[in-house]
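Apart from one protein chain that is not included, each protein chain of the complex appears where it belongs.
Each chain gets a letter, A, B and C, in the order it is written, and its residues are counted from 1.
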Amino acid sequence: MPRTEGLHVADDKREQLIDQYRGTRDVSEKLCDPLAIEDYVVQTIPEASPPKWHLAHVTWFFETFLLKVFVPRYRPFHPLFEFLFNSYYNSVGAQWPRSRRGELSRPTVEEVYAYRACVDEAIVSLVNTATVADWAEIAWRLQLGINHEQQHQELLLTDLKQNLSLNPLYPAYREDLPAPSGRQAPALSWLHFEPAEPLIGHSGDVFAFDNETPRHRVLLQGFRLASRPVTNGEFQAFIEEGGYSEPSLWLSDGWSVLRAHDWDAPLHWRQIDGQWFEYTLAGLRPLNADEPVSHVSYFEADAYATWAGKRLPSEQEWEHAARGRRVDGNFRERGRFHPEPAEEGRKKPLQLFGDVWEWTRSPYGPYPGYRRGEGAFGEYNGKFMCNQMVARGGSCVTPRDHFRASYRNFFYPHDRWQFLGIRLAEDA
Amino acid sequence: MPRTEGLHVADDKREQLIDQYRGTRDVSEKLCDPLAIEDYVVQTIPEASPPKWHLAHVTWFFETFLLKVFVPRYRPFHPLFEFLFNSYYNSVGAQWPRSRRGELSRPTVEEVYAYRACVDEAIVSLVNTATVADWAEIAWRLQLGINHEQQHQELLLTDLKQNLSLNPLYPAYREDLPAPSGRQAPALSWLHFEPAEPLIGHSGDVFAFDNETPRHRVLLQGFRLASRPVTNGEFQAFIEEGGYSEPSLWLSDGWSVLRAHDWDAPLHWRQIDGQWFEYTLAGLRPLNADEPVSHVSYFEADAYATWAGKRLPSEQEWEHAARGRRVDGNFRERGRFHPEPAEEGRKKPLQLFGDVWEWTRSPYGPYPGYRRGEGAFGEYNGKFMCNQMVARGGSCVTPRDHFRASYRNFFYPHDRWQFLGIRLAEDA
Amino acid sequence: MPRTEGLHVADDKREQLIDQYRGTRDVSEKLCDPLAIEDYVVQTIPEASPPKWHLAHVTWFFETFLLKVFVPRYRPFHPLFEFLFNSYYNSVGAQWPRSRRGELSRPTVEEVYAYRACVDEAIVSLVNTATVADWAEIAWRLQLGINHEQQHQELLLTDLKQNLSLNPLYPAYREDLPAPSGRQAPALSWLHFEPAEPLIGHSGDVFAFDNETPRHRVLLQGFRLASRPVTNGEFQAFIEEGGYSEPSLWLSDGWSVLRAHDWDAPLHWRQIDGQWFEYTLAGLRPLNADEPVSHVSYFEADAYATWAGKRLPSEQEWEHAARGRRVDGNFRERGRFHPEPAEEGRKKPLQLFGDVWEWTRSPYGPYPGYRRGEGAFGEYNGKFMCNQMVARGGSCVTPRDHFRASYRNFFYPHDRWQFLGIRLAEDA
Partner (left out) sequence: MPRTEGLHVADDKREQLIDQYRGTRDVSEKLCDPLAIEDYVVQTIPEASPPKWHLAHVTWFFETFLLKVFVPRYRPFHPLFEFLFNSYYNSVGAQWPRSRRGELSRPTVEEVYAYRACVDEAIVSLVNTATVADWAEIAWRLQLGINHEQQHQELLLTDLKQNLSLNPLYPAYREDLPAPSGRQAPALSWLHFEPAEPLIGHSGDVFAFDNETPRHRVLLQGFRLASRPVTNGEFQAFIEEGGYSEPSLWLSDGWSVLRAHDWDAPLHWRQIDGQWFEYTLAGLRPLNADEPVSHVSYFEADAYATWAGKRLPSEQEWEHAARGRRVDGNFRERGRFHPEPAEEGRKKPLQLFGDVWEWTRSPYGPYPGYRRGEGAFGEYNGKFMCNQMVARGGSCVTPRDHFRASYRNFFYPHDRWQFLGIRLAEDA
């Protein structure tokens, strides 16, 4: 985690940081505008926290790592909020159990907004009055907190999607989302990559998470990468040919999960009178065959690839292919909140950024030379480096300015509640 | 279930029924006045439904068993509400799982109130226009529905208590509840009952549930009944003498439950810095030693009785002792929502009615000659006649006009979330 | 528990007791003759202990309650056997978990037999040398131990049946058991009983368990009792008419169990190519329609009765009908180890004793005036008086001389691994 130091703090630096902070905070609340109070409360699976919790937790993060540290005699907004809104930082203290966040009707939504306002005021004041000695650390922590809140903005939407999706009324998050594009996805082609020894990982001054460092060289054999993600229509063929009932296509653990949960389609698919529908943030809609398939687990992605005679790319292959390309695509700012069909004529590979996170075959682990930080910040990423797989590329609910080509997301191979999709690869 | 028939329906009969209906419906909503929207949504254990669900379910009951049957071409308020708000009537159809009622943010509270208003209008219209031919059945079903809603008024409060109690903020249901009485409970004495052959059960025209019939004769040996329920202070002595760690005091199944859930006190007790507190509908309060102990399971009641060298009364003994006494006591109408210390000088046995349901040693079963009804009404009581124990006497949240001396309530022996207390008995 | 006292102990009294002891001990071992060593070890459900455990546990009972108490400086056979072979006597000490009895390969079968021999020798010596002062207590405890071992002889067989039944090889306990009778069950008729006030329960000097006392008077309304138990053929009709898929026939808890375990027939039934087979102690055999149905739970018995428009008898009705009749029937001594078709011409009700335990509608509870004993013997029966139902009449694997008309057996309503059957009743 790079930390800069200086001799004085220019006013415009303070203003810039406050703008960025306020901007991020505002987005979180705007994302909640369409919600009924009841929607803020509900949790249906341990992974999918209620919006109320997200709004409070990101606030707790600023309070804990900035206000409590740098504001003399800071008095917390409420003595129990540390317990209620700490997610997993054992070095900070005990936590209300993650799976029971939906059991708390109080604090009310109104009280959570009051908490936010109170912390916001204190943060702005802190930034405006920070001494030179503290500035670098404060600026870095604020940067981290802003990125942290952006991550939770994505989670807020995917968790909400999960929590509304189980309701038989299939409520829409927003009624005014754009209608699905009628565009047809272009045919799949293959992009060839020669053997290479690229540098992988982040370096430089721009903010990045510690798990993207250190930059290091890797050996890549030649490979081919699919020109676009797998579509719903292609995945439907997998289903129709018995993909969910043929154990030889599946990893052993995947087959166990499939049987334990009776999986027979991606997470939000519903079959009604023989036709496939998909629950989206706009409500239940007929499945669009040209959109990238999403809400599949790693196990499903791997089984699909096996069925197709291909494999998933490694995260190094993915990053090598992405290097030097402009980060642009169907991110959250586009306001669709759903993947779109790929567009003919664009520079390939299509949809590398945005739309859906792409599962890679790479287990999430430390880069060579990585060392977990000390204390609470060491818990941010490092302690999850086991049992999870890396996903790359961002999704239709990822903030674009939160994303980089070196960005590593990670999920358990059975996770499906994110916008997780499939891009195929093969050996050259 | 007594059903009357006549040749015409007098207007005042219609008005009387409508008054009773509207009165009951109003109470349900008034009970919810103190709630935040968020409180309507949350469920923490399968047994404790959210207020929103109760409000909708009792409405569904009227819609299903009256409007759908007697109103020609009745169009349900919403096609999915039958599925969402049916509790356990398999003969009506499938049900949303009980343990997942807290996963539904929609319909919103506002929509549920709209549902209520719409059904209320239709019910009033039905009563006003019912033909002579239908009247008896309609009147009886409405009576049943009213009693059903009264039962859910009690559950709404006890479930709410459960759901708020797990919140570390210990929110009060109402801030304006009366302070605990400073009254001291009188010393325990014993009331003697000679051997007898009393008639047990309900008969007559007043509404009663089918499980209170048929009235029948039983043989009772001589017994003694405690003059009042066991107090918190007395129960504390049981705890302090190691009651929760001495297996010989417990039924075998009780001991298993105790160990599985680490029980060491009644449900809502909390020990903080060596002092006992109790969560009440007025929030967390220091434990009052003179109040009747409540929120104990049958297992705890039985273990306490064993420890005290006594036993629990049978439901026949209880009803025999209660026969002929005026039904009066600390019921919901008194507005305390919590048991009070017994009052010296009153006619003994004290607190037989109201304050706390009293566990009896009687398994819940059919009275001799009882036959389960056909169809959905047969599911109301009969199908639960196994594995549960009878509790008698009503509680501080039971509506008084819902209660009779022959009233049989029933719970699993591990249940503790109701106002369940202990009255001791012994053989003469 | 009657205890006799005298001034001296006659030699023939000692001999008689030793004979009875030795006889019972021999039977246990003879029952194990057909077993392979491997059969002694396996446990498939928590309820069904391995034969090795039964052989050791009954020995532990004699060692604990006689040798350790009355033999000065008695040195236990092995210091850990108290822990390993105590079943549920918390007042004696901690116990190896019941569900894990099949995890112990040691002590070996040979070592368990050595344990038995060693304890036998010490018991015989104790009886031969007991002083007058101790005699009554020793004789009574030995009587209890003998009856206890007889109970475990039945369990040894039913547990073994359970444990072998899950093996796809369907091994027979004995290959030489008699072939099924070709007898046809007589048509069902109904025996009428007038209202009565009979005495229920045991009294007198003959050994009985404390749960059969005190003898007390009950009020019975008039009723009718079926002339014989329900047959496999009759139960098949229930299945074919959809009995297992019609919730209105079932108790609520029963329906939950059925769905959780996918019940669609009695425990040991297997459908192979459209034909019903039944696993018996003689191996897998085509289902015999004329034999009494067995291995049904209380829930199934109750659902069947509901379907048939009848009910189950109470245990008082059953005992009233059985009073004064000679205890004779298809008990273990007959050597069939399986229920037989009822026999035309015998005195009705047929098969009241032996063949199958008959579920009653009576929850297992204390008789009026019953008090649980102190210490370990109080744990024998009393602590199970909750959540279980009474079964009456003995079965084809019950030792006849262990049985009385007042005998009360008890099982959870979901239990099916015993020879449990159905006799119908109805109100007069």
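We adopt the following convention: a contact is a pair of C-beta atoms (placed from the backbone, for glycine too) under 8 Å apart; a residue touches a chain by one contact, two chains touch by 3 or more.
All values reported here derive from a predicted model rather than from experimental measurement.
**Student:** Specify the shown partners of the omitted chain in the complete complex.
**Tutor:** Across all of the complex, the chain we cannot see touches A, C.
**Student:** Using the document's definition of touch, tell me which of A:133, A:179, A:219 or A:260 contacts the absent chain.
**Tutor:** Only one of A:133, A:179, A:219 or A:260 touches the chain omitted from view, namely A:219.
**Student:** With respect to the chain omitted from the figure, which of C:40, C:135, C:250 or C:359 is a touching residue?
**Tutor:** Answer from the full complex: C:40 touches the omitted chain.
**Student:** Who touches the missing chain here, C:18, C:69 or C:84?
**Tutor:** For the chain that is not drawn, the touching residue is C:84.
**Student:** Can you list, in ascending order, the chain C residues touching the missing chain?
**Tutor:** 36-44, 52, 80, 83-84, 96, 100, 102-109, 163-164, 166-169, 171
**Student:** Given the full complex, what residues of chain A touch the hidden partner chain?
**Tutor:** 88, 90-91, 197, 216-219, 221, 247-248, 250-255, 298-299, 302, 306, 361, 363, 365-366, 368-369, 372, 375, 378-379, 383-387, 389, 413, 427
Keep in mind that, in the parts below, only the chains that are shown with their structure count from here on.
**Student:** Relative to chain B, which chain's C-alpha centre is the most remote?
**Tutor:** Ranked by distance of C-alpha centres from chain B, the top chain is A.
**Student:** Just to be sure I understand: the centre of a chain is the mean of its C-alpha atoms, right? Then which chain's centre is nearest the mean of all of them?
**Tutor:** B
**Student:** Distance-wise, how many Å sit between the C-alpha centres of chain B and chain C, to the nearest whole number?
**Tutor:** So the centroids are 38 Å from each other.
**Student:** Roughly how far is chain A from chain B, going centre to centre by Cα mean, in whole Å?
**Tutor:** Comparing mean C-alpha positions, chain B is 47 Å from chain A.
**Student:** Return the distance between the CA-based centres of chain A and chain C, expressed in whole Å.
**Tutor:** About 60 Å, centre to centre.
**Student:** For chain B, jot down the residues that touch at least 2 other chains.
**Tutor:** none
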